[in-house]
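All remarks here apply to the structure that follows.
Note that this complex is displayed minus one protein chain, with the remaining chains in position.
Then we have subunit A:
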């Protein structure tokens, strides 16, 4: 730990403690820091976020959404450290989702299992297959690779909630970092998603209908710093990206964010700050007046969707509405997951070839090819 060099020039010292040699540039503001000061600022910032937003209460049981990737591995490590250092008094549990992507998720789950032993936390794995009777590989072979993220995202959200409910836990923390949040702010603006615009930056999402809340302790933590932290602390994580195509449009936003960060490192924080201050204005009066006469008439009408479900009118939508099929919280009669699965079920092959491996996705193929030797 201690540098062996005798004399360090004052210019090469850490810019915070001025006592140790600087070994890294901090991605957030390009400060030259020593390892100890980096650990200190990194952990303290997360601690500030947790305390400032009162994320935890003493005696809480908290599930960490663990994928085995760098974000969730660092999250587990940091939360364990902080919990001991600042005495939060929370019990931490690892919760993993097995989407059923051969060659990708099975490897990363192995990482989670190693982490479980290292951090001495209980681990619960919930799989798509047992929950929905569909694995991601099957979904992709049925619906195509283009829409993979749509399915996976919707299903994972529900799976995490169900996993937490199974464990009797009402709080899931996820490893979403500042880059993810900034990207979401940009995406919401680019897609004109006014419904999510205001809440996209909230660190804690909670609705009165759902017993499970989620939070992002890494909201202000740069992805690059998470990588550095994992590197210096020699954490064991799985660093392969999901083999299915990322959403094309999101990709363009991500690329923009990367170039922006390279010319101005603070821009991720700046975008989050902007995002926290985006507020929808009052609707203009003119349009409201024009709509009024129609509205009275509309109260008598009911929209029937193509799938036979009936749309619940805006004023009736309230937190706590339940899906008719599965009982999951939804703003419509049938939740998004059931809707998507219904569509899949209709297209499912009636016959199955025994021992068919064609459904195993690209990742499996890559793994097999990697192991080939001449």
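Everything that follows uses one rule, which is that a contact is a pair of C-beta atoms (placed from the backbone, for glycine too) under 8 Å apart; a residue touches a chain by one contact, two chains touch by 3 or more; residues count from 1.
The definition used in the following text is that contacts and distances are computed from a predicted model.
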Next on the checklist: When one chain of this assembly is omitted, its UniProt record names it as which of these: "Cytoplasmic tRNA 2-thiolation protein 2", "DNA-(apurinic or apyrimidinic site) endonuclease 2", "Mediator of RNA polymerase II transcription subunit 7" or "S1 motif domain-containing protein"?
Outcome noted: "Cytoplasmic tRNA 2-thiolation protein 2"
Item to check | Contact residue for the chain not shown (choose from A:185, A:212 or A:235) | outcome: A:185
Checklist entry - In the complete assembly, which of A:45, A:60, A:91 or A:106 touches the absent chain? => result A:45
Checklist entry - Which listed residue, A:23, A:167, A:227 or A:260, touches the chain dropped from view? => result A:260
Next on the checklist: In the complete complex, the non-displayed chain touches which residues of subunit A?
Outcome noted: 2-3, 7-8, 10-11, 13-20, 26, 28-31, 34, 36-37, 39-41, 44-45, 48-49, 52, 143-144, 146-147, 150, 185-186, 189-192, 194, 197, 220, 248-249, 252, 256, 259-260, 262-267, 269-271, 273-282, 294, 298, 300-306, 339-340, 343, 346
